[in-house]
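Omission of a single protein chain aside, the complex is shown with its protein chains in their original locations.
For subunit A:
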């Protein structure tokens, strides 16, 4: 068995196919900055982050969220080798961006909340469990090259 069972792959790909990656990316990054305001430390140049409305409507937040989630989406295509898929990004986040890997775990869980919000009952316990594995795998892959 690879990282996910065949059934889990089915559940993840089945749902992900319906996700508007650009929109969900902006939503997830926005909620990260609202719910865990200390994460704003990485985005001092993003302009107005003074309220939930300001953050959720901020065009830089949306653009960056889109970038992040498209990268996550690409990673999903290499689900059995997430470490390989995210090796370069891992180095970047450590050496240039200096991001504590805990933030990857926070964003992963916010993404799960956003998916639950969008898909409601379709995001059932089994689908959630598969996605929890995915976000944990991506977070670990992004932390893998840290030194």
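The rule is simple: contacts are C-beta pairs under 8 Å (C-beta built on N, C-alpha and C of every residue); 3 or more make two chains touch, one makes a residue touch a chain; residues count from 1.
What we mean here is this: contacts and distances are computed from a predicted model.
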Undisplayed chain, where the name is taken from the UniProt record, one of "Serine/threonine-protein phosphatase 2A 55 kDa regulatory subunit B", "NAD(P)H dehydrogenase subunit 1", "Mitotic spindle assembly checkpoint protein MAD2A" or "Hemoglobin subunit alpha": "Hemoglobin subunit alpha"
Residue touching the undisplayed chain, where the options are A:18, A:77 or A:121: A:121
Positions on subunit A where the hidden chain makes contact: 30-31, 34-35, 52, 55-56, 109, 112-114, 116-121, 123, 125-126, 128-129, 132
